[in-house]
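As you look at this complex, bear in mind that one protein chain is not there, while each of the others sits in place.
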Amino acid sequence: MKFLSEKLNEEKVFKDPVHRYIHVRFRLIWELIGTKEFQRLRRIKQLGTAYFTFHGAEHSRFNHSLGVYEIARRIIDSFEDIEDVEKWSDHDRMLCMCAALLHDLGHGPFSHSFEKVFQLDHEDFTRKIILGDTEINEVLKKVSENFPQEVADVIAKTSDNKLVVSLISSQIDADRMDYLLRDAYYTGVSYGQFDIERILRIMRPHGDQTVIKHSGMHAVEDYIMSRYQMYWQIYFHPVSRSAEVILTKILHRAKQLYEEGFTFKLPPHHFYSTFDGNVSVEDYLKLDEGVVMYYFQIWQEENDEILQDLCRRFMNRNFFKYVEFNPNDHMKEWYKLMALFKEAGIDPEYYLVVDSSSDLPYDYYRPGEEGERLPINLLMKNGELRELSRQSEVVESIAGKRRTDHKLYFPLDILMDEKDNGEIKRNIREILYK
Amino acid sequence: MKFLSEKLNEEKVFKDPVHRYIHVRFRLIWELIGTKEFQRLRRIKQLGTAYFTFHGAEHSRFNHSLGVYEIARRIIDSFEDIEDVEKWSDHDRMLCMCAALLHDLGHGPFSHSFEKVFQLDHEDFTRKIILGDTEINEVLKKVSENFPQEVADVIAKTSDNKLVVSLISSQIDADRMDYLLRDAYYTGVSYGQFDIERILRIMRPHGDQTVIKHSGMHAVEDYIMSRYQMYWQIYFHPVSRSAEVILTKILHRAKQLYEEGFTFKLPPHHFYSTFDGNVSVEDYLKLDEGVVMYYFQIWQEENDEILQDLCRRFMNRNFFKYVEFNPNDHMKEWYKLMALFKEAGIDPEYYLVVDSSSDLPYDYYRPGEEGERLPINLLMKNGELRELSRQSEVVESIAGKRRTDHKLYFPLDILMDEKDNGEIKRNIREILYK
Amino acid sequence: MKFLSEKLNEEKVFKDPVHRYIHVRFRLIWELIGTKEFQRLRRIKQLGTAYFTFHGAEHSRFNHSLGVYEIARRIIDSFEDIEDVEKWSDHDRMLCMCAALLHDLGHGPFSHSFEKVFQLDHEDFTRKIILGDTEINEVLKKVSENFPQEVADVIAKTSDNKLVVSLISSQIDADRMDYLLRDAYYTGVSYGQFDIERILRIMRPHGDQTVIKHSGMHAVEDYIMSRYQMYWQIYFHPVSRSAEVILTKILHRAKQLYEEGFTFKLPPHHFYSTFDGNVSVEDYLKLDEGVVMYYFQIWQEENDEILQDLCRRFMNRNFFKYVEFNPNDHMKEWYKLMALFKEAGIDPEYYLVVDSSSDLPYDYYRPGEEGERLPINLLMKNGELRELSRQSEVVESIAGKRRTDHKLYFPLDILMDEKDNGEIKRNIREILYK
Partner (left out) sequence: MKFLSEKLNEEKVFKDPVHRYIHVRFRLIWELIGTKEFQRLRRIKQLGTAYFTFHGAEHSRFNHSLGVYEIARRIIDSFEDIEDVEKWSDHDRMLCMCAALLHDLGHGPFSHSFEKVFQLDHEDFTRKIILGDTEINEVLKKVSENFPQEVADVIAKTSDNKLVVSLISSQIDADRMDYLLRDAYYTGVSYGQFDIERILRIMRPHGDQTVIKHSGMHAVEDYIMSRYQMYWQIYFHPVSRSAEVILTKILHRAKQLYEEGFTFKLPPHHFYSTFDGNVSVEDYLKLDEGVVMYYFQIWQEENDEILQDLCRRFMNRNFFKYVEFNPNDHMKEWYKLMALFKEAGIDPEYYLVVDSSSDLPYDYYRPGEEGERLPINLLMKNGELRELSRQSEVVESIAGKRRTDHKLYFPLDILMDEKDNGEIKRNIREILYK
C-alpha cells in the first residue's frame, strides 16, 4: 500500500480535554508525532508568559498542534458527508492534515520576544525544519520526494492549493479555532467558547476557499467575538505583557553583554549563533524553554547588575508596574522621564519601557493593501457569496478597526526605595501617576 | 493590626479552571505566594512524566498548591456557618491555610524518581525550606517567631492540633480533593470528578478530627471511587511508568559515572551535592525540571553510550515496551533473561527493569500496625461515629486491599534489531512474549 | 426573633444544574417556596413553545425563579465584602430576595400568546397574587402588614428603593442573568454562557443604582453579546414562533366560538372568565399548561374544523412553514394572497399569519422617550460614571438598534394537497416561494 494512505493496525487515540479524543488512523501522522522535532514542542508553552497571570495556562505547543490536526481532520471528514461537494483526494487530505499538525513546528522558546529581539521568524524555521535534515523531513519524504515542499508551501500560504491553505490559514481556520478553545480551557475563562461542532457543520468548500452557510452566521459572529474577547482578556493582559517586557530586556542585555565581550561565568553557548544572527536549524532545535530558563537561573548570579536584576525578576515573578501611556501624545513627559531615570541612575533602556498591543479581530478585504487577509464569506441561499461584515452588524462594528493599547512599564519597587535619589524618584512617580 | 489577620486592601483573585476563582484576602497568604521558593513550584510539574501519556497534564505544583489552599479556605469558611460548632481562632485558620498552601513546597523535579534514586525526602525539604533561611521563613516569621515551626509541624503531622492536621493530611483532605479534580481536568478524563461542594457541606469538625455527616455517605463513596479510578487510569498508566523507568535509569547512570570519575563534557554542577548525598536547601532549590531537562539534552551528546541512549529516549519519547511480569513468580525466566541480556551486550541493569505499582485506595484503622492511616468516620444520626467501610459495601470491597501491578520494561527496538546477536534476541523475545 | 430574619435550623439546599446549589437560610424564603401559588410555577414552562425546537428546553418557571433568587442572594452577599459600601439592612436584603423569587409569579400558561390574545398582563397578576387572598400574601404578611405591598412595588419598579429595584429589573439584573445561563443550559447551546462570577465581583452599589467597575467592561460586553445571540438563536427561532402562531390561533378560535355560542362537547369552564375578560386571581391560578393542553387534546375532536385542525397541529407538532415576508413592503402580494386563500377555502385569518419579532439587545438612555430603559454604567477609575456604549464599540454597534424580523406562516401541507383548488394553490405557492 502506498505510505500516503497506509493505516495503522489499530486507530490510536490521545485523550484531549478540548476535543475529548484525538484520532490518528494513518501511519504517516503517527510517525510525524513521534519525531524528535515534534516532541520538542512539548518544551515550548503555547502562551509564553501568560501562565504568570493565568496559572492554568501551562500547556504546550505540542498540545495545540495535535488539536489543530484534529480539527482539520474533522473538517475534511465532514466534507465527505456533504452532497454536491467534490471529494478530496487522499493526497490533498493528507497534505492538509500534515500542514495542520506541523504549522507551528518552527516556534522557539517564548517566540514573540525571541523574534522581536533577534529578528527571527518562526515561519521561516518551520519551513527549514520541514525541508532540512530532520526526522520530520525523513518521514514526509516517504510519501514522495516533493511532499515536504508541498507541506511547507501550504503552511507558507504559497501553495496553489488554496482550499487546503484556507483550512490552515484564514480568519476562521483550524489553528484559530483550536487555540481559542484550548487557551480558554486551560486558563479557565469562558470567553473562548463557541460552538465548534456547529461551525464544522456549516463550513463548505467553495472553489478555492472555505465558506460558511448563511444559516450559521450567528455561530461565526460568536466565534469572532470570542476571538475579540480572548485577545483583550488573555493575550494582551497587562501583567503577561510585563513579563514579556522583562524577558525581552533580558535577551537584549545578554546580547549586548556578549557583543561587548563580557565574560560570563557560564558561557551561554546555546545563544552564540542566535546572538551572532546566524542560527542554524540544528542550534535552533536545541533551544527550548527549559534551556532558556536554565540560563536565566544562572544569570541571577552573573556579575552584571542589570542582567542579574532582570533575571531575578523573571524567575520570581517580580515584574514592572504600568500606567496607560502613549509616548506620541506625551513627548514632553516621555523625554522628561528618560532624563529623570538617567539622573536617578536607572537605565531607561531597560527600566522604562513602552509596550503596545494592537488587535484587528476581523478584517475585510481591502484590495491593493499589503498583508490583506482573506475575508469570511457567507454562502447565501441564492448561491451568492457575501462578505461577513456586510451581513452582521456586530462584526461590522469591529471589522477593519485596529485597536491599540499603549502601556508604560517601570520598576515601582525601585522608585519607591527612597534611600538614594529620593527627590528624583518622587518626581518620577508624580509624573507617572498624575 | 496584627499581621496574622491583616487583610489586603482589595481581595485578590486567581482565575482557576478547577475552582473557578481562588480568593486571597490576607496579606500573609499573598506574600507567601510571592516568594521565590513558592514561585519555583511553577517549574515542577504536578504529575511528573504523565504528560507523555496524557498530553494535557502539563500543570505545575504551583497550580495545585493554590488549589489546596482554596479548598482548605472553603472548608474553614463552611465551618463558620454551622451551628453548635466551635469557631476557629484567627490563628488556627491561618495556620491551616498556610500549611495547605505550603505542603508541597519541598517537591523537587520529577520527585518520585529523584527520591528513589537519591534517597531524598520531599517532606524533609518542605520542613527545611519553611524553617531555613528563605523568603518563606521570613514571611511566616512576621506572625511570630514560632509560626514557621507550627506550620512545619502541621505539614509533618506532628502538630498537636489534630483537627488542623486532618484538613491537610487524611484520607479525605484538601490535598487529595484538589489533585483528583485538577488532574482529571488537565488530563481530560471524567474519572476524577466528584461533588466537592456537597462534600464540603457534609464535613464536620468533631473533636480532633474531621468527620462526614451520615447523609453524605454516597458522596464520599463517589470520591473514594474517583481516587481508585485515577490511580489505575492515570497515575499508574504503564506508559508514564515507562518514562519513569528511563528517568530513574538516567539518574542512576549519571551518578554512577560521576562516582567513577567520568569526565563530563559539561560538568553537572547542579547535581554534585545530590550525587554526594549532602544536598543543601540552597542547592535543592536550584533544581527544577528545566534544569534537569537541560542536562538531559546535553547528555544526549555525552561520551557514554548508555547515558546518551537513555537521554535520547527520554527527550524524544522513545520509551521501553512492557509485559506483565512478576519476578517472584518467575524467578527462572528472570535469571534467564538477565543472562541473555548480558550475552547480547545489553546491560540488564539499565535495560531490563521491573516496575511495581501498588495502591491502597482506602484503609481502615488497624491498631498497632505501623503507618496506619486514620479512617474516614461517618457521623450517624444518633451522634455516634462509624468507620466508612462498615457502612458502605462498595468501600468495603476495596478497603485495606493493596493491589499491586508488576511490569517488566525493555527496549523492544533494540531487541528487534537483529544485526547483532539476532539469535539471542529472538530467544529473549520468545520468553517475553510467550 | 423577628420573622424577617428568622433562620432555619439548618440551611436547605436545592441541587441546581446552573448554580450548583441554591441556598435557603431564611424561614420566610422557605415558606414562600412552599406555597401553592409558587408550586404552580412548576406547571408553566420557562420558554413556552421553544421545546418543540430545542427539545431540552422543558424547564419550568419554578426552576428559573429559584435561580433568580439565588443570584440576587449572591449579589447582596458579595456587597457585604466590599469596603466603603454601605451595608444593607436586613429589611432591604429580604425585600430584594423576595422580589427576586416572586417576580414571575403572575405568569400564566404560554404567557406570551395568552397575554396577546386576551390582553392580560402577567405583571398585573403578579401584583394581585402578592396582594390578594393567597398563601403568598399570608407568608409575606408575617413580616409586616405592609411588606406584601413593598415586594409588589419592587417588582413593579415603582418602589422608592431604586437600588433594590435595579437588582431585579435593569439591563443587567438577576432575572436576565439567570435566564440566559439557564436557557443555554437546558437547550444545550453555548451562546448563553458568560462569566457570572466575574460579573458578581465587579458589580457595585452606587447611590440608587448598581454599576459595573470599569475593569470588568469586557465581561459585560460578553454578557450583552450572549443576550443578543440567545435572542436570535433561541428565543426568536422561526419554528418556535410557528408553534406560537398555532397556539395564538387556537386561543382566538376558541374565544370566537365561545362568543358565537358554539356548543363545545366539553364546556371549557376554565376559560370562561378569560374569554369574558374578567378573570379573577382564583381562576387565573387554576390555569396552567397541563390544563390548557388538556383542552387542546379534547378539542382535537371538536365539531369545528379549524379548531380541530389547529389543535392537532399543535399536539403533534405539525406546524406551519414560513417565508421571509414583510407585508408593509409587499402590500400587493399580501392582498393577493389573502384573496387567493379565501378563494381556495382556507381562512386567511387562521392560516396566513405574519409574525414579527424584534429585539433591542441594549438600550442607552434617551431622556424624554417613553419606556426608556436605565443604561448600564461603568464606574471609571476616577470615580465618574460612563454609559457602557460610549466605552465599548461592540456594544455601541448594537445599542439602541431595534432589529425586526418578519415572517409569513402558512400550512404548506394543505397548499401541496392539490385534490381541490389545485390551480389556486399552485398560484399561492408561486407567490410565496418566488
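In order of appearance the chains are A, B and C, and numbering begins at 1 in each one.
In this section, a residue touches a chain if its C-beta (ideal position, glycine included) is under 8 Å from a C-beta of that chain, and two chains touch if they have at least 3 such contacts.
Fair warning: this is a prediction, and the values are worked out from it, not measured in the lab.
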item	value
Chain not shown: contacting residue from C:Gly56, C:Gly132 or C:Pro238	C:Gly56
Residue touching the undisplayed chain, where the options are B:Glu70, B:Asp104, B:Asp153 or B:Glu221	B:Glu221
Selected from B:Lys2, B:Lys87, B:Lys141 or B:Lys401 as touching the chain missing from the view	B:Lys401
Residue among B:Asp195, B:Asp283, B:Asp304 or B:Glu387 touching the omitted chain	B:Asp195
Residue of B:Ser113, B:Thr210, B:Gln229 or B:Thr274 in touch with the missing chain, whole complex considered	B:Gln229
Hidden partner chain, residues of subunit A it touches	9, 11, 13, 20-21, 81, 83, 197, 201
Hidden partner chain, residues of subunit B it touches	189-191, 193-195, 218, 221-222, 225, 228-229, 232-233, 393-394, 396-398, 401, 403
Subunit C residues that touch the omitted chain in the full complex	14-18, 20, 34-36, 39, 42-43, 51, 54-56, 58-60, 62-63, 66, 185-189, 286, 288-291, 293-294, 297, 312, 315-318
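Everything below uses one rule, namely that only the chains that are shown with their structure count from here on.
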item	value
Distance-to-centre winner among chains (Cα means, whole assembly as reference)	A
Equivalent interface positions on subunit B and subunit C, same or different at half	same
Chain centre separation (subunit A, subunit C; CA means) in Å	44
Chain centre separation (subunit A, subunit B; CA means) in Å	32
Centre-of-Cα separation between subunit C and subunit B, whole angstrom	51
Subunit C: positions in contact with at least two other chains	none
